[in-house]
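One chain of protein is taken out of this complex; the other chains stay put.
Entry: subunit A
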């Protein structure tokens, strides 16, 4: 008899794992609970926090800063292969509309025709593992703006996600593949990055000060251990006049009824879909909790301003009633 199909096997594994033995490192929470909780439990605030160390949040848990990076890495290593399929299922495919809009409004590679071109644009796509944004940026620059002199560096802290992206990039036109480079880097410290698939012991390469025209981060920044540190690092690597652009889940509080449905969906259905499709409930429980913990549009705008950027208008653009939002900031000229 043939072996069970892999997906079914993973589902069974994940169910068994949860019912029998709590998973390593996630001992104090019950992820298999089917009750949606849309607010952090009060008692969870203190979990894992040992006195004297600085802490941050991992979903609704409070963990030492040193641990978050490791645990986020676990989550994304676990979901890398099913990441894009899961995005489609969780958002009904709508994440593609958001990403297309994000890239189209940024208009990468645009250059006035009536004037000699400036130096080639360097775009840094942070947390861009599977290449979703990077490929769109390249496509827009090459096809919409007919400007092939654009370099895109895809950076991610997680080599598994980068490996998926690099594999996907093989189906791009050769000219676009040539403009891509892949970098394993921590967005909070871009001074020591490792090119993907380099041999161990290879010296790290820094991203120099004032070298980037456009810094994009889509659905990544809420996983960072310290968002202000990442913003400061973005400010460092951008050229004066360079643009920081962030697409991230946000708050839909302006529309209470819609928000209630959305919360019910995200806390009720998404972990379940994760369990059935990716065989991994915990990672998707983390996903919805991290969305809930991310600051509101106004708070995040203030963080961008505090990092030294200037914002235009009200500083953000809501997508789908605020489920996601685009924040943009420009590094001012001294």
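Basically, contacts are C-beta pairs under 8 Å (C-beta built on N, C-alpha and C of every residue); 3 or more make two chains touch, one makes a residue touch a chain; residues count from 1.
Note that contacts and distances are computed from a predicted model.
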Missing subunit (named according to UniProt) among the choices "Glycine cleavage system H protein", "Ubiquinone biosynthesis protein", "Myosin light chain alkali" or "O-acyltransferase": "Ubiquinone biosynthesis protein"
Residue among A:97, A:205, A:276 or A:330 that touches the chain left out of view: A:330
Residue of A:56, A:82, A:121 or A:225 touching the missing chain in the full complex: A:121
Sole residue of A:71, A:139, A:239 or A:255 that reaches the chain not shown, by the stated touch rule: A:239
Subunit A, residues in touch with the chain not shown (by the definition above): 105-108, 110-115, 118, 121, 213-214, 239-243, 245, 310-314, 317, 328, 330, 332-333
